[in-house]
Each structure stands twice: as C-alpha cells, then as structure tokens.
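Reading through the structure tokens given below for one structure.
Removed: one protein chain of the complex. Kept in place: all other protein chains.
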Amino acid sequence: MTLANNTTITPELVRQHGLKPEEYDRFVKLLGREPTLTELGICSAMWNEHCSYKSSKKWLKTMPTTGPRVIQGPGENAGVIDIGDGDAIVFKMESHNHPSFIEPYQGAATGVGGILRDVFTMGARPIAAMNALRFGAPSHPKTRHLVSGVVHGIGGYGNSFGVPTIGGEVNFHPRYNGNILVNAMAVGLARADSIFYSKARGVGLPVVYLGAKTGRDGIHGATMASAEFDGKAEEKRPTVQVGDPFTEKCLLEACLELMASGAVIAIQDMGAAGLTSSAVEMGAKGDLGIELDLDKVPCREDGMTAYEMMLSESQERMLMVLDPAKEKQAEAIFRKWDLDFAIVGKTTDTLRFVIKHHGEVMADLPIKQMGDQAPEYDRPWVEPKTPAALGDVPPPEDLRAAILKIVGSPEMCSRRWVWEQYDSLIGSNTAQIPGGDAGVVRIRGNKAIAVSTDVTPRYVEADPFEGGKQAVAECWRNLTAVGADPIAITDNLNFGNPERPEIMGQFVRAIQGLSAACTALEFPIVSGNVSLYNETNGQAILPTPAIGGVGLIPDLSRMATIPFKAADEAIILIGGHGSHLGQSIYLREALGREHGAPPPVDLAIERRNGDLVRQMIRRKAVTAVHDISDGGLALAVIEMALASGLGASLAALDHRQLFGEDQARYVVTTSDAGTVLAAARAASVPAVEIGTVTSAATLNIAGGPSISVADLRAAHEGWFPAYMAGEL
Amino acid sequence: MKAKIRVTLKTGVLDPQGKAIAGALGHLGFSGIGDVRQGKYFEIDLAETDKVRAREQVKAMCEKLIANTVIENYDIDLT
Amino acid sequence: MKAKIRVTLKTGVLDPQGKAIAGALGHLGFSGIGDVRQGKYFEIDLAETDKVRAREQVKAMCEKLIANTVIENYDIDLT
Partner (left out) sequence: MKSAVVVFPGINRERDMMLALETVTGQRPVAVWHAETELPSVDLVVVPGGFSYGDYLRCGAIAARSPIMQAIKARAAAGLRVLGVCNGFQIITEAGLLPGALVRNAGLRFVCRQVRLTVENNRTFFTNRMQTGAIVSCPVAHGEGNYICDTETLKRLEGEGRVVFRYAEGTNPNGAMNDIAGIMNETGTVIGMMPHPENMIEPLHGRTDCRPLFESLLAA
C-alpha cells in the first residue's frame, strides 16, 4: 500500500476496505468531509464485524452476564470471577479461524498468543489453556495438513510460552472443509484487588508502546477475519502474522512486574487492528481523546506509512497509559526484558483520535464513534426449520462391529495424538490432563479450578435453540463430573454470513438457548468472541457456539476422575435409561445418517441430576464419574474402561439404551451401591445399576457381544496416528 | 544429480530466530552486525539426469512441500 | 557485506527431518528421490567491508554460536 494519505477515496477503495456504501456515507457525514486514506483504514478496521460486533451486539446484550462471583463481565479483554481467598480467575476464548486456514501453524500459534495476551493484560498469570478445533472431512485433501499445522502451532506457542494446555475439542465435518475453526481459550490467576483494565483515566498522561516492533504483518487481518472466502483466499496471501512465543513470555513477565510497580493506569493488548483498536478502546472507554505520534513507534521495517502502522497486526505488543512519576522505573523493567518501550502519545480531553506522522496530521477522528458507538445492526432473521421426525431407528446388524466402528471413528477416537503435543504439566499444578471430563489445575493448597470447552455443532444445526442449551449444559455437566461447582463461561460464537436471514436465525436462536441454560444453571457469560462470515462459496459452517466453562473445586481430595478404580464395584447410571437417537453418533457412524432432532435439554433435570452427582463426589460415595454425551452410555462406559485397564460386565441393554444421547446423565462407580441408589431416590433422580467393574479387561454385554479392552483400545487409539501418518 | 535448496522468509515476515541470533552475536561481542535472517537448507539426491526436468521436479517439490510459499521463498541450485 | 552461511549435519549424524521429507515426497508421488538432508541457512548483514576480515569474523561466529561443531559443518559465502 503506497497510496498517499490524501488519495481520493473511490467507491472501489471503499469496497476493498470492506465498508458498505451506506457505512461509508455514515462515516463521511460523521467527519463532515472526505476521509484521508489512514482514516479510511482506521474506520474499516473499527467498523468491521470483528471489532464492532455490529451484527451481534443487539443479541449479545441479551445474555445473562451477572452473578455473585462475577467481578468483570463482557466488555473487557477477558472476564473475571471471584474464587474466594482474594483470588480471581480471568478467562476468555477467541477465534483465529481464517488465519489458521491460510497458514495453519502461524494462524493457530498467533491465536494462542492473542488469547494469552488478553488474559495477562488484565494482570493475571496464565495457568491453563484450552483449544476447540473443527476441521473438514478427514477425506478432504487439505484436512491432514491443517490438523497437523494447527496442532503443531498451538503446541509450538503454548509450550514455549509455558502454559499447560489441559483440554479442548476436535471435530471433523465436511461443513468445515473450507472454513476450519480454531478457538483458543486461556485462563489466568490474579489477585481480585489488582485487576487491570483498558479504560484510560487522566488527561495529558503518556501513552506507552510496549513489546515487539511493528512490521507490515497481517495488514487488514481484522478485515480478512470478517470476509467470506470465495475460493480465491489462497491467492490473496495476505502478509501472515508470525508468532514469537519467546517475546510473549518476556512480555508477560515484564507486564506483571510493571503492574506490581504501580506504574500502570490502563493497559490494553494490541490484537486485531493493533494500534488502532487498542488506542481507540482505551480512549473511548475512558471518555478521553488520544493523540499518537507515529514517529515514536518502534518499527521493524523502513518507510512504514501511517496507514500501515495503524493497521499492522504485529504480535506481542501492548499499549498502556502510564503514571508519569514511574516512567524511569517502568522503562527499566522493559529494558531488562529486552523489549521496546516508547512513549508514543498522550491522553487528551478532546474526544478526538489524532494521528501525527512526520509532523503532519494523518487522521483526526471522533473517538467514541469509532469505538463504543460504532454502527449496530438489527439484521433480519428467520426462525430455523424444525427437523423432520426421525421414526424408528433399527438396531445394528452386528453390535460388536458397530461398537468398534464408533470407538474408532474420527469423531469418537482418542485425541491423544493431539494432546501429547501439548505440555499439559508445566506449572506442577495439573491435577487432570486432557482425556477426562475437564482439565483441572491447582490454585494452591487444595483449591483447584476445572475447565472444559463444549458444543455439539450437529445438534445446533438441527435445532439452534436446543443445541445452544445443550452446549452450556454439557459444559456444566463436565465440570460437575470432576466435582467442581460450575461458576461462569466464555463463549466463541462461530457462524456463517449474518446477512443471510437463515444464518442470523441460527445465531439468534442459539443465543437464546445459551442464555436460557446460563440462567437456569446460574452459569453467567463473562467474556466471549463472535466469528461470523465462516462461509465458502455460500456454504456455511455448522453453527458452532463453543462454550468454555470454569468451575471451582474447593478440595482436591474430593475430585472425581473417569477411570474405573476397582473390580467388583457397581456401575450405576444416573439420570435413567436413554432412548433418543436423533442426531446421535450411532445414527451417523453406524447407519450413515444425520437426521432428526437433537436430544432436548430439561434444564431443571440437568441441574437436579448434576447437583446430586456433585454431592456424591464430595461425600466420597462414588469412585469414578463420567458424563454421558456423544455416543451415549456405551461410549461412556468404554472410555472409563479404557482409562483404567479394567473391564465391565453390563446388563442386557438395547441399542437405544446403549447409544441414546439423552441429556443430564452420568455413569458412576461405587463400592456401596445401596447408598448411591438411596441418595438418588431421595433426590428423585432416576438411577439404575447397570453392571459391575471386572478385573477381566473385557466389555461384556449380557446377551450381546464380549469385546476385549485391548481390541477397544486398538480401535480407539488407532485412528488418529494412522490418519496423520497418511495410512488411511 | 543433486539439488541444493535454500528456503528463506519473504521480506517483511517476522523472523524471531534471526532477531534472537543477532542479539546473541551482539552479546558475544561481535560488532557491526545488521540484519540476521534464518532460513532452511536442503540437499536432495535425484535420479533425474536432465537439468531442465530436474529443476521442474524440484520446483514442484518446493511448491508442494518443502517451502511454505505463504511466507517463504525458495531458490534451487542443481549440481 | 552480506554473509550467507549454510549449516549442515556431519555425515553419519542421523537426520530424521530429512528422512521424513524423503518419505513425504514419496507419498506425494515424486520418484527417483535418494537421500534428503536438511540444514540451516543464514544471511547476515555485516558492516565489515574487507572480505578477509569479514570471513574471519563470520568464521568466529559460526564456531562460537551458529553451528554446533559437535554435529554440524558450516560453509560461508560472502557477497
């Protein structure tokens, strides 16, 4: 981009910046004149979907975001919750979908870097990371390369930065062929009384640039993140952002030192639309103007223009408002960590965003209208179609073959190939690594937090409202299953083109479903991210509102895990027998159909059953716990056996009981079935003893097949490595 | 025939490794060091004996596998 | 002056990356591929203008940092 700042703005230029003609008209009216090129760039970055949430804001405002433990809800870099003893947990999830499709390693790596920054900008040390990934069909020619690059990139960044990655999700579906989803979540620990915010305070205070130098990386990345792919995406080859986890680790340490020094008045990481959005956000939130002198910005390359500097998405950078009395001390901290520190501007009382370069004013914009008063739309939407009734689903011809097929399917097989590439142990506090219902990290003493990410996109596709409820309920259930009190969630709402009323309908109904579940389960949303326009050639992704939940375990000695513990213990199904096969894994993997309605979620029952399970964990009445989700009861029991090496002998169960995906259910084991069944009866929760743990490593279903755990393991562990080695 | 391939980052793409090496060289007392860029180097033995065909073959390898052409350039030497 | 440095593994040192690339090239349908070896490549801008002194300086950099002479060889090109 070598156009001069006073270039005449043509409709073509406006179009290239992703602004609709009416949006541009609004901008011109706001200014009372034609914008400069730099101003156009700033506007396109701030008013695009990614930064302005213009299509989603109306609906995000309807979500439940408050609760007794919420210190900071949506609106900051991350949400903050109170976990007692003066401790706070800071967490958020964010997408890096489009960049990861273009360059999977760097796209995923910088996604992890970005979300870690969001968390430590608020004064928290990251203590856990998660990632929710959706790829196209395994048979699609790009899938293997994308899986390999994304996983490698997430590990490459997180491992080097030094945060344990303790969980996540991986799905494959042809609807993600042209638009993969890479949603990364980070969780940090801070003191509740020293959280840092982005709202600037005080006039005439120095605005300081921290971290790495600015290059020509990802210019227009924020715009790209909101643009639909048209099959030519690969030819466009925008300048890819390269992550530098080493610099980020230094930035973390320097920022935490700086915050402890008392020098920070406000701080904001530079994420999408870098310097532009961080400065606008700080100013707009604080009702202050910001003036920047770009001559002071540390640049990696010669001859960068104002336009380029304002739109660069170089990573590992921060902006802060500094207490001038602490300038020397602050600078010394950054020098020690070999990072850039430059005073690049000041706060003003003009409510203008003024950019100077080589002594000339390159942009002069009203800051509020660029930031928190950006345009907002009420997009038309239509009610999603109700799925056709499913009718009877036949049993499998060969139950043994069906079980082995499901256990070894891309959707249900072990993700070990993925998570062994992530350092899940660093910090010495990991109490549960990936593979269980939730990752668990100790805070100190016996206190720990549990983290889980969940959504079942095929359910949301079939019924956005029920699917939205289910995503939250499953997350709540996973936290419950390890013995945690679920506290709050973050979300990452991945959808197609919101300008299509059907897609907007999915979005609206899913949000209503999420909200209903959050309200009923007292599980508020404290942060999140929206990724729209996930479409290629008019084909949208499955609607994917990923939920990342955090729960509190007050006493680690009362945490539950999924492996069977001892032979002869009773296996009890909490929540009663299932029968719902619409949208089930059985239907899809064994019968090759994706039909019917998803299992409905009764939130009152969900809560009642979960509360019972949690109580039994706390009373040490149960020895192993696993929630029932994809694949139903059969898969839950098999996963418990696989995690332990012990077997199970089950009563006679039909295919609906084995594979039904009815909600609000758990499998538990106990040496004292009487107590558990009595507790369930007292709580009016259906509970059935369905079998016994056996020392023989075999899954035995009365009147049905007997399958060795070794065979189950071979199927379960086999698919991922074989697929990635190109053997499938 | 042997192909020698150098893969380098495109101009403007951040090179954290190069940056770290430049810093370390400075600490070790080397002076007058400007930009440092790190790339990759490959040597491939080929059965092909025709230079033109070999170059085409190696070019295809670079495009498909050896270089990440989103962020890297490559050049080929045949001997 | 610019130094271009290639760092390669000594003969006899296993090169799993090279082997993996050879395998992947095979999977991609390339034939007649023999040994593949992966190394590193560096470009360093130098203030030094004298070729002899520059070579000495770069040689010292390689010995002290850029190559691990336990397992690697290096060679230097100056332009």
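Residue numbering begins at 1 within each chain, and the chains themselves are lettered A, B and C in the order written.
The rule is short, and it goes like this: contacts are C-beta pairs under 8 Å (C-beta built on N, C-alpha and C of every residue); 3 or more make two chains touch, one makes a residue touch a chain.
Quick caveat: nothing in here was measured; it's all calculated off a predicted structure.
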Displayed chains contacted by the hidden chain, counting the whole assembly: A, B, C
Which of A:V147, A:A431, A:M504 or A:L677 contacts the chain that the document leaves out: A:A431
From A:F120, A:Y422 or A:F659, residue that would touch the chain that is not displayed: A:Y422
Residues belonging to subunit B that touch the chain removed from view: 16-17, 20-21, 23-24, 27-28, 38
Subunit A residues touching the omitted chain (full complex): 152, 155-156, 159-162, 244-247, 249-250, 337-338, 419-431, 442, 556
Hidden partner chain, residues of subunit C it touches: 13-14, 16-17, 20, 64-66, 68, 70-71
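Methods note: only the chains that are shown with their structure count from here on.
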Geometric centre distance via CA averages, subunit C-subunit A, whole Å: 40
Between subunit B and subunit A, distance of the C-alpha-averaged centres to the nearest whole Å: 36
Rounded Å distance between subunit B and subunit C, as computed from the means of their C-alpha atoms: 9
Shared interface positions of subunit B, touching two or more other chains: none
Subunit A: positions in contact with at least two other chains: none
Partner subunit B, residues of subunit C touching it in the complex: 6-8, 18, 21-22, 24-25, 28, 30-48, 57, 60-61, 64-66
Subunit A residues touching subunit B - in the complex, by the definition given at the top: 102-103, 105-106, 212, 215-217, 237, 239-242, 244, 246-247, 300-301, 314-315, 338
Partner subunit A, residues of subunit B touching it in the complex: 12-16, 19-20, 23, 68, 70-71
